[in-house]
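Every protein chain of the complex appears in place save one, which is left out.
As written, the chain order gives the labels A, B and C, with residue 1 at the start of each chain.
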Amino acid sequence: MPAWLVTLGWAVLKASLILGFVLFNALFLVWWERKFAARIQSRVGPQRTGRPFGYLQSMADVFKLLSKEDVVPARVDRWMYVLAPIVIFVPAVLVYVVVPFGPNLIVQDLNIGILYVAAVTSFTMIAIVMAGWAANNKYSVVSAMRAAAQLVAYEVPLVLAVIGPVMLAGTLSLQGIVRAQEGLWYIVVQPLGFLVFLTAGMAELNRAPFDLSEAESELVAGYNIEYSGMRWSFFFLAEFSNLVAVSAIATTLFLGGWQAPWFLPAAVKGLIPPVVWFLAKTYFLVTVIMWIRWTLPRVRIDQLLDFGWKFLLPVSLANIALTGLLFPVLVRLGWI
Amino acid sequence: MEAAVTRNRSFRDFLIYLYRAARAIVLGHAVTLKHLFRRPVTIRYPEEEYHATPWHRTYPALVIDEATRELKCTACMSCERACPPGIIAIERAQGEDKKTYPGEFWIDMLRCMECGICVEVCPFDALEMVPEYKMTAYHPDDGIFDKERLAVVVRGPKTPWPRRKGSYLEGGWPT
Amino acid sequence: MGGARTRPEPQTGARENVIELPVLAEGSVEEISGRTRQRARFRGDFEYPGDDFEGPNVNRWQYLPQTPPVEDLLVEEVREIEGNEREMVMNMGPQHPSTHGVLRCVLGLRGEAITRCRPDIGYLHRCHEKLNELWSYQGTIALSDRLDYLAAMTNELAFVLAVEKLLEIEPTERADYIRVICSELQRIASHLLFFGTTALDLGAVTPFLHSFREREAVYDVFEYISGARLLYNYMRFGGVRTDFPPGTDKKIREVLDLLENRLPEYHDLLSYNPIFAVRTQGVGVLSRDDAIAWGAAGPVLRGSGVAYDLRKADPYSGYEKFDFKVCVEESGDVWARFMVRMKEIEESIKIIRQALDGLPEGDARGQVPRFIKPPPGEVYARVEGPRGELGCYVVSDGSDKPYRCHWRTPSFHHVSLLEFVPVGHLVADVVAIIGSMDPVFGEVDK
Partner (left out) sequence: MVEGDKAQPAMNDGTRQVLEAIRRDHPDWQPEVTRWGEVQLRVGREDLQAVARALRDDHGFNYCPSETVVDYVKEGRFELDVRLFNLDTGAKLVLKSDLPRDDATCPTLAGVWATCKWHEREIWDMFGVRFEGHPDLRRVFLSESFQGYPLRKDFVDARKPRPRLVRQR
């Protein structure tokens, strides 16, 4: 077999694995979020399709969305309207290229992994602005403008929060950062960084309380107001895919990735495979983000920007300074 | 209350604000967490049913006298006159014994506002509000109830509306 | 951890006892309905719009009579805004999730900032005052439920008080207490809904469902008392329709205890939340003078620092016997209106407890003939509804129908405040302001 064919085969295999993972995630998380929100709200949630817990509800939704009429409103900017769902979906999948699911379970361990993540996730903004503009609707335009302002404001603290672990690990590779956390998870020495990352990540994700661009009570549905059927579900897929991606990156950077907790004895560590640790932590973070979403009200756009520029940015800078100051101490203590 | 605007304050005030804000957010999350372990209050309708109080007013039904198996209604037209939206239509008929009875009795349930005034004005206790809330239909015409659709047998305790003064306790209470 | 279920337990055996369906004819309900329909068609008694439509057999409900095209008077205004390059017109409503029904606000936007706001109402107009002139006094009680459908008891009370004044009769003492209990329960239910919808407008879904859960508990009590959950038709001239059924006292006290347990949860979840605070404080400030001049009432007026509560200022139904305080906030913003309502829930609980403790024995239903013909005259009666002063102006000409019936509905004036309150705020604040006015479109559009 020629070498290029092997490479191509692997690439296709990996790509389909990622795609499968993303789709499965979306199916599972839609159901999980509904059930979770329902319990918080004293409701039952999905229960009919797939009794008794409604676990087939997301499948039913998929079939419903697939069978819907493909509506393209008359006055939309057709090309942008059609392209926006793809533009938002592709980077959402691309992030997973560098996510280390296990010691050897990674598509490509780029040595600039973190930079790659920061670059790829920023694409979401372009897609949202495209969708908002193309739909030829005032609500969606306002939403697009909000999204742009929001992503610019929160990209900076997000990247700055990432710098802490990078400084401690001394590498940009995600796999390298995970390996560096064998002795101690970085959340212990970087609690501030973790909080900033989670907050900014939620803003990047457009999750409540930062879901300004799709604020259903003000802008009805924001940028996806004119979308329906499968096109709309691409936005949905991308949202849940990004949700897992941000949680996975946070796990990688601060919660030790696929490493078992450092304080456990070695015998126990060996019992559970790394990928299980990784997924467990990721889904825990996903659940926390959902929990926050179903608890807090939404902030306003000016308050959001204030919070990003005037609070998160100084805090993340302070975090970097602190990390630099504490670095020698931590090394002396043998914590890293 | 506690949480306040942060502008134009000293750094110490800002820290106090930060503490209060964080505490409030944590408390809020505690409430939602607590609800994760509470039982849902949903009634899953087709399997579990909502049991309305027996005197719930859903629609006026024609009462059948159990002894004679005939409608109590004498077609006196009181309800037709009293009905605010005017959706009751009665055609009076006369039997061989000169007693009047409703030859036709229609209620347009599509327009019924379920006020129960027809029941209140009925001098013969021939109408009752029934708590039967399953009234879906496939066609709007099904919303027009006729004599046959409206006829019910009322057994056991009556609904508690006092027709005449002090009468409602005599029937006993469904408890 | 089993939380209290708010639904009543099934009344065992009750439903089986009461009715048996159907008994005259053979066949299922569906079959009988079908037969009814065929006979009705044959008789030609019933017809529907579109019956005479000749065409393909499609859903005939689509072919309702066409109304002539509506000329929008706001068009001029819209043109004016659009003529300005830096402004944009945004139509908020009438179909919008946060306009509490069918309010349409024409917003002029500069960026996201509101430069002007024109509320446009009438999408739910149901000729209420015209119907009042056509219906008997008794039917009008039932109809008045439909005004502010979230506070049906207080609507009825306003009308009943007006007609009682015309008839020169006094309700029995027990009826007065029952009326007070019902109005205060209604106030609680309405304010709980306000809490939920305000949270929803600000993007928090969970408080909405929590407050609706407790509201259902209050409605269970109403169902137990009056036989209906939303539109009660309970007040009568000279009394109420029925006395409290046995066990009502216990049921109400259970609900009050439940509420007292849950209110701190609400405050933890929403009221003290810093995001909620910054979203509401300083937003939509309505000055004291504006509030008075524009006829604001109830919590909106009290949120602007005017201690005006009809239960104190002009007591009716024996409110002077109860010890409660008028809740006032000075700041006049969304936060103030919110806090006034939340405090009023607690005051209402206090009033209900006092009323239950002092509930006198006696007849709850006055000796008033069923069909009444009040002497000619006119009267304006008003009550403090959950949304403010609800006035009912009745003119009688001696017949069995009101000659004229005018409703002074507080929400109507609160909507008029939207002409100037949101200006200068952002789009997100408009929904908060509309929410804090708590309009109910049943009574705005009448």
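Operating definition for what follows: a contact is a pair of C-beta atoms (placed from the backbone, for glycine too) under 8 Å apart; a residue touches a chain by one contact, two chains touch by 3 or more.
Since we're looking at a predicted model, the values are computed, not measured.
Chemist: Using the definition of touch stated at the top, determine which of C:216, C:314 or C:346 touches the missing chain.
Modeler: Going through C:216, C:314 or C:346 one by one, C:314 is the residue touching the chain not shown.
Chemist: Of C:112, C:347, C:389 or C:429, which sits in contact with the chain we cannot see?
Modeler: The single option touching the absent chain is C:389.
Chemist: Name, in rising order, the residues on chain C that touch the hidden chain in the full complex.
Modeler: Its contact residues with the unshown chain are 45-49, 51, 65, 68-73, 121-122, 125, 127, 129-130, 133, 165, 290, 292-295, 297, 306, 308, 313-314, 376-380, 382, 389, 391, 393, 395, 403-404, 406, 408, 412-413, 416, 445-446.
Throughout what follows, only the chains that are shown with their structure count from here on.
Chemist: How big is the gap, in whole Å, between where the Cα atoms of chain B centre and where those of chain C centre?
Modeler: 18
Chemist: Find the geometric centre of each of chain A and chain B from their Cα atoms only, then give the gap between the two centres in Å, rounded to an integer.
Modeler: Distance between chain centres: 48 Å.
Chemist: Check each residue of chain C and list the ones that touch at least two other chains.
Modeler: As it turns out, chain C has residues touching two or more other chains at 3, 206, 210, 213, 269-270, 273, 276, 278.
Chemist: Which positions in chain B touch two or more other chains at once?
Modeler: Residues 25, 28, 31-32, 35, 38-39, 41 of chain B each touch two or more of the other chains.
Chemist: Over in the complex, which chain B residues touch chain A? Could you list them?
Modeler: Spelled out, the residues of chain B in touch with chain A are 25, 28-29, 31-33, 35-36, 38-42, 44.
Chemist: Which residues, counting only chain B, touch chain C once they are in their complex?
Modeler: Listed in rising order, the residues are 1-5, 17, 20-21, 24-25, 27-28, 30-32, 34-35, 37-39, 41, 43, 49-57, 61, 64, 82, 84-85, 89, 106, 108, 113-117, 120-121, 128-132, 137-142, 144-149, 151-157, 159-162, 165, 168, 173-175.
Chemist: Where on chain A does chain C make contact in their complex?
Modeler: Residues of chain A touching chain C: 37, 40-43, 138-139, 142, 145-146, 208-209, 211-212, 215-220, 294-303.
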